[in-house]
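Okay, here's the structure, questions in a sec.
Here the complex is missing one protein chain, while the rest keep their positions.
For subunit A:
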Amino acid sequence: MKRLECDSSTVACCAWVARVLVIVSALRGPAVSLKVCSAFRRGPLKLGMAKITHVDFPPKETVSYTKETQTPVTTQQKEGENSEPMLEIQMEKPDQKEEEEEAPPQELTEEEKLQILHSSEFITFFDHSTRIVERALSQHVDVFFDYSGREMEEKEGEIQAGAKLFLNRQFVDERWSKHRVVTCLDWSPQYPELLVASYNNNEEAPHEPDGVALVWNMKYKKNTPEYVFHCQSAVMSAAFARFHPNLVVGGTYSGQIVLWDNRSNKRTPVQRTPLSAAAHTHPVYCVNVVGTQNAHNLISISTDGKMCSWSLDMLSQPQDSLELVFKQSKAVAVTSMSFPLGDVNNFVVGSEDGSVYMACRHGSKAGISEMFEGHHGPITGIDCHTATGPVDFSHLFVTSSFDWTVKLWSTKNNKPLYSFEDNSDYVYDVMWSPTHPALFACVDGVGHLDLWNLNNDTEVPTASTTVEGNPALNRVRWAHSGKEIAVGDSDGQILVYDVGEVSGLKCLGMWTSFLWKCTPI
């Protein structure tokens, strides 16, 4: 029998093991002690292969239900419905998990987002809602104002005591109206707060469209246009189509007549007249819708004397056209036109040679019938008396011209009834008040807006104001109520003035006194 050769450490180790064994055997039983003891007596340890079995226990799945997967968000659950059988719920879970994946929270790809942003429903929605939100943004109604605690700040913009013209609004758009001249203004017959303004081309921005028409809204405080329309050629005249509330007509520099519709999402015209010899080939300075609801035409006159009448449904060719020539010789270069109240056949036009012509559309003597001489320069504006009242003044009209004067005429007389010579620059436009029979407004090239009340004084204007900066004022338009005047200048700005109470607006006296004023002259 071999003997173990031990050294001191092994002896100590054995002693320790023996002690442990005593304890372990006390706890576990004799089997353990026997094995170890035999290992120490028999020699080196014998190693052998042992069979291993690999057992894998999956983690215990804790089944939990959250409200989101179980109950749909939109419908309100009735109390009784909550007690669904457990089996059904388990079946639904995988379906709802799929649904959640189909509608990912804010993780649509960029392409899908762009696709939505380009879709037409989105554009319609966006156009509509941004319009409302912009109005709401500018409206500041402070319902919390405390009169007792806070100091009242000084009122801004004190109304000038005594003056009859107060500046109410200023409309200018940085992108669309700056550096353009306001060529025409028209108030909407349907919605008295809407005003359309047409502009010519912007020389400082050659890549922007040449012709712009903006619809401004007086009702809300927002300072951006309600609608923006543009076209390829400078717009020289614009008007709301009288019996079609959604349409805006424009006459352009190229001779085309364009039609914009505010129902479409486009800013470009929905209809255009052709550029042919049948239509106009010269700039169209006058467009007007005349007639009644059932029988109306769009009348347009260009500077070569051609007058066309159109139907708004079909702008591909004019219904009727007429060359305005005086005494069969020279064509009349028309700059402005006006129809007397209620008349759809006879009208007056002002021309570049300084004369006013009276013409009629239909009949054997269609064309120019009479000439009124008096002005020494091209006529810039003409307006027939439109105020309705006990006395009929529809034979009266006023004209403004480059010769610094405004003249009052009657269709019954070849010579002017009166000449107003208070201005010291080109008078660019004139218009009668739609309500007061003896009131008219005119604008000139040094920023003056003058209000003449012929019952008061025929030598000087009754009220006058000057626009800051003295820009040339190109157009003046009374609102249909007769209480506001819109003025367009050469810098693309539109100013709307409130007309203060002109004396005796409602009394009969002003009509009869004007009548007396007119006859002896």
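Everything that follows uses one rule, which is that a residue touches a chain if its C-beta (ideal position, glycine included) is under 8 Å from a C-beta of that chain, and two chains touch if they have at least 3 such contacts; residues count from 1.
Please note the rule applied: contacts and distances are computed from a predicted model.
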Hidden chain of the complex, named as in its UniProt record, picked from "WD repeat-containing protein 75", "Eukaryotic translation initiation factor 3 subunit F-1", "Myotubularin-related protein 9" or "Dynein light chain roadblock" = "Dynein light chain roadblock"
Touch rule applied to subunit A and the missing chain gives residues 103-106, 108, 113-114, 116-118, 121-123, 125-130, 132-134, 136-138, 140, 224, 267
